[in-house]
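Just passing along the structure, written as structure tokens.
Heads up, one of the protein chains got dropped from this complex, but the rest are sitting where they should.
Let's turn to subunit A:
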Amino acid sequence: MRKLAFFIPFALFIGLSVFLFSGLFSNPMERESSVIDKPLPAFALPDLQQPEKIWTPDSVKGKPFLLNVWGTWCVTCNAELAYLTELREQGVMIVGLYYQQPVDAAFGEVFNLAALQQEVALKLEQQGNPYQWNILDKDRTLIFDLGVTGAPETFLVDAQGIIRQHHIGDINPQVWQQKLAAAYQSLQE
């Protein structure tokens, strides 16, 4: 009985310590995605550089690809452009989904497509262009339907237009190797 009375608080203490200690190494930004294994939500959005061209789920699918949510305003997205370009050179198909931040009318801001096109073209020229094409989501409707919390985020979409992976944060060699490469390869076959 004495032994038990000593052991129970001790076991509780050890259990609590292990629980809290492992919490130190968990990622608080990790989210469970609710779009995995679901088809791309319905959308009809213009191409960023050729706005008369409208992209829909049917016109984007056909080959497995990465759908990369990004913006020129997003520092981390700029940082991953170089590696994504490397992946493109290795034959990975990457489509950009441009995350337009809301314009603040109170500060006299207006959305200027020509200026944005120029900015994007310049950025991609400087940092490398990983994208086959860019879809402009001006009002973030597709971005909202995909459950995107911010930029950069990347979706792995298979040839049938089904979302297979959802990665929050940048893509670097480590993330690609550990999380996405194998899944992308298996979709190729």
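We take it that contacts are C-beta pairs under 8 Å (C-beta built on N, C-alpha and C of every residue); 3 or more make two chains touch, one makes a residue touch a chain; residues count from 1.
Rule of thumb we're sticking to: contacts and distances are computed from a predicted model.
Student: Unshown chain, UniProt name, "Sugar ABC transporter permease", "Cytochrome c-type biogenesis protein", "SusC/RagA family TonB-linked outer membrane protein" or "sn-glycerol-3-phosphate-binding periplasmic protein UgpB"?
Tutor: Spelling it out: the chain absent from the display is recorded in UniProt as "Cytochrome c-type biogenesis protein".
Student: Which listed residue (A:Pro39, A:Gly150 or A:Gly169) would be found touching the missing chain in the intact complex?
Tutor: Final answer for the missing-chain contact: A:Gly150.
Student: Out of A:Ser33, A:Thr72, A:Asn134 or A:Thr154, which is the one that touches the chain we can't see?
Tutor: Selected residue, touching the omitted chain: A:Ser33.
Student: Touching the absent chain: which residues on subunit A qualify?
Tutor: 1, 5, 8, 28, 31-35, 101-102, 106, 140, 144-150
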